[in-house]
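The complex is shown incomplete by one protein chain, all other protein chains being positioned as in the whole.
Now for chain A:
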Amino acid sequence: MTTAVTNKEIIKEKQLPKGKNLTTKDRLIKVDRKDAKLALAHMYVAFTALLVGGLAGLLQVFVRSGAFQLPFGIGYYQILTVHGVLLGLILTTYFIMGFQLAAVSRTAGALSNTQRKLGWIGFWLMTIGTVAAATMVLLNEASVLYTFYAPLQAHWIFYAGLALVVVGSWIEGLSQIMRYVQWRKENKGQTSPLLAFMAVVNNLMWFVASLGVAIEVLFQLLPWSLGLVERIDVLLSRTLFWYFGHALVYFWLLPAYMVWYVVIPKVIGGKLFSDALARLSFMLFLLFSIPVGVHHQLTEPGIDGFWKFLQVVLTFFVIVPSLMTAFSMFATFELRGRELGGKGVLGWFRQLPWKDSRFLVPFIGMVAFIPGGAGGIVNASYQMNQLIHNTIWVTGHFHLTIATAVVLTYFGAAFWLIPHLTGRTLTSRMNSLANTAGILWAVGMFIMSGAMHIAGLLGAPRRSEYSTYGGSEQAAEWISYQFAQAIGGTILFISILVIIGVVVNLLWFAPKGEEEFPVAEVAEGGGSTPAILENFKVWGVILVALILIAYTFPIFDILSNSPAGSTGFKLW
């Protein structure tokens, strides 16, 4: 889909030599070519991870149906680890870093040589770490799933590899923050570009959150797996993991919100409803993403009920920016739909560009986020957590949130970002294929995730391999839902193949041309943005205070009542 030449955002006339006319290329704001190369490197890894991780997912649902056995001695928990690590950690982190880098370069300006060099260093550290961790999983030395809970013990190279991925992402995030700081120095007193601001918030949240997993890996898992210490404090390791693990969910989600707030309004020809509302919601996500990890540990002994309750309450605050986002999106859609002639209370809805994959595919993701969010509230509801804890309901939940809302938004963004970076265009044929993939995804996920939710309510456990549990009557109730998961998973894999086909086309075969990097302007009457929303010191102090309140006593309790700990187990 080629972009209209009437893009008003930047006209570089003053920079052109005398007598030279503007070309289409000059009228579009482009990501710097060298930055584009770095961003593209991330896309190669991200979509390779999608293909391999998706295949592992397909094998998993086949095994769980009871009608298929893995060949060549491949273990179920091995492919479960491949699926989780490649899709939950690698696809996401690479896409996010590539997208944010492009977004910062597009809106705050090209990275300096030093900043770009940092970006490449981070990229290669992440890639070395990914190869190291993947090798250990393929050698069946690390079938510990993507949560790598102790006392399951992987080879130390697996943990070191994941640590490198995190350190690499820190360095990349730093390069993006440095570009934002440079912009603010060069434009004192002005409101920063929204996308660059959002990328900075996500990076800051990632820094603070990943400290938990860094401490867990460096001070617990590595010495333990190297044999330097014999035992590990399991509760401490899980608490550190979930301090990181829940914020990880928001690290995935915020780039999707960047697309929803800033890109989608432009794609539909409308404007951002309010810059201030978008920034406030991001700051609220920064505050309430981290001091809430204990809601993943509601059934664990060793953490006092009061602290669990406090973190449940803090978790519920996340509903506020979530509904602010829903309101902002609907307002953007309604304003644009009415401009296009939509009448009545909901008539504007029909006017939206339903055939444009840059809109339709992320929109399917937005719809999936509604039941996904509702399910999340059930998960976090203290006592009600017992209903679904460690059941496959939870797997169904995060396949709606991360594996639909988030990744469909990433794919929708890739359909313009990749051609923007490669200097190609999304043709109408590829656009139709992309829409087909989005619809297939919606159908496949409805079947698979729906079956997971129901089976979970019937008590089916998550993670575990197929079993009749000694002919148990209750386990027999789950079988039909496991078949449904296999059917849904197959449709999802077909969708992945179509998406990979579109991405390959956009990388190497699509016609040369110009594809826009859409960035919306703020609607008239959107109000001014209060400076406090960019005062990171104030929000940082509140964040640290909340983390200290939520975690100081639980961690102190865990340390002071520390048991002897556990030796490592290799059950695969």
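The rule is simple: contacts are C-beta pairs under 8 Å (C-beta built on N, C-alpha and C of every residue); 3 or more make two chains touch, one makes a residue touch a chain; residues count from 1.
Assume contacts and distances are computed from a predicted model.
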{"item": "\"Sugar ABC transporter ATP-binding protein\", \"Cytochrome c oxidase subunit 2A\", \"histidine kinase\" or \"NAD(P)H-nitrite reductase large subunit\" - which is the UniProt name of the missing chain", "value": "\"Cytochrome c oxidase subunit 2A\""}
{"item": "Residue among A:Ala67, A:Val131, A:Val229 or A:Ile370 touching the omitted chain", "value": "A:Ile370"}
{"item": "Selected residue (touches chain absent from view) among A:Leu228, A:Val345 or A:Ala564", "value": "A:Val345"}
{"item": "Which of A:Leu55, A:Leu457, A:Ile491 or A:Ile549 contacts the chain that the document leaves out", "value": "A:Leu457"}
{"item": "Touching the absent chain when the full complex is considered, from A:Ile74, A:Val234, A:Leu340 or A:Val378", "value": "A:Val378"}
{"item": "Which of A:Ala67, A:Val181, A:Leu218 or A:Leu323 contacts the chain that the document leaves out", "value": "A:Leu323"}
{"item": "Those residues of chain A which, in the complete complex, touch the missing chain", "value": "323, 326-327, 330-331, 333-335, 338, 343-346, 348-349, 370-371, 373-375, 377-378, 381, 383-384, 386-388, 457"}
